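Only one protein chain is missing from this complex, and each of the others stays in its spot.
And then subunit A:
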Amino acid sequence: MAGEFDLESLVHVEQTFYDTGFKDGFAHGRIHGLIEGRALGREKGFEMWEELGFYEGFAKTWRSMLLGSPQRQGSERIAQHINHLLELISKFPRTNPSSTSVTGDAGEELDISKLQRQIRSRYKVLCSCIGVRPRLQAISEGAGTNEEVDEIDQSGMDIDANITAGGSSIPVWKIDKATGRRSAVTNQDLNY
């Protein structure tokens, strides 16, 4: 009887030590998680929005150019491309949708990578209309260009349907998706 009591008490005391350690570790781990996550999010946000911003600045400057010469041949078509491109960019989230999707409209899920592909090919179409070389980034990162352009041209005005339809793929980029490796979070990697 006394032996059983000892064992139980021992287990309990081990658990208490463990729990105390866990609580402290958890608090410290959170600090590191926030710091590391912030660093990653900064990089990713910069990378994505530098590209989108480029297209935005590009399109708006050309639009301003066209406004000064509305009679030019083909300018109407170019203006249409510009408006499409800007419309797509305006749909791109400036915050990671994972944080807002909890409260946001569940029916309206964004397919980020699809939207990004659409923006890139729309930009390339605009470039060829104007007759300038597209930025290197857009060429190298958009494989299968023709196919995508076709897809866009078919969808035409129906862009909204395309964006909201993507329910199968992951609508937000999670940390492990952004980095491509989950193994980053292991005991070996942590200093404490």
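Heads up, the rule we're going with is that contacts are C-beta pairs under 8 Å (C-beta built on N, C-alpha and C of every residue); 3 or more make two chains touch, one makes a residue touch a chain; residues count from 1.
Here is the rule we go by: contacts and distances are computed from a predicted model.
Name of the non-displayed chain as stated in its UniProt record, restricted to "Vacuolar fusion protein CCZ1 homolog", "Actin-like protein arp5", "Protein YAE1" or "Ras-related protein Rab-21": "Protein YAE1". Within subunit A, the residues in touch with the undisplayed chain are 5-6, 9-10, 13-15, 17-65, 68-69, 72, 94-96, 98-99, 130-133, 135, 174-175, 178-179, 181, 184-187, 189-192.
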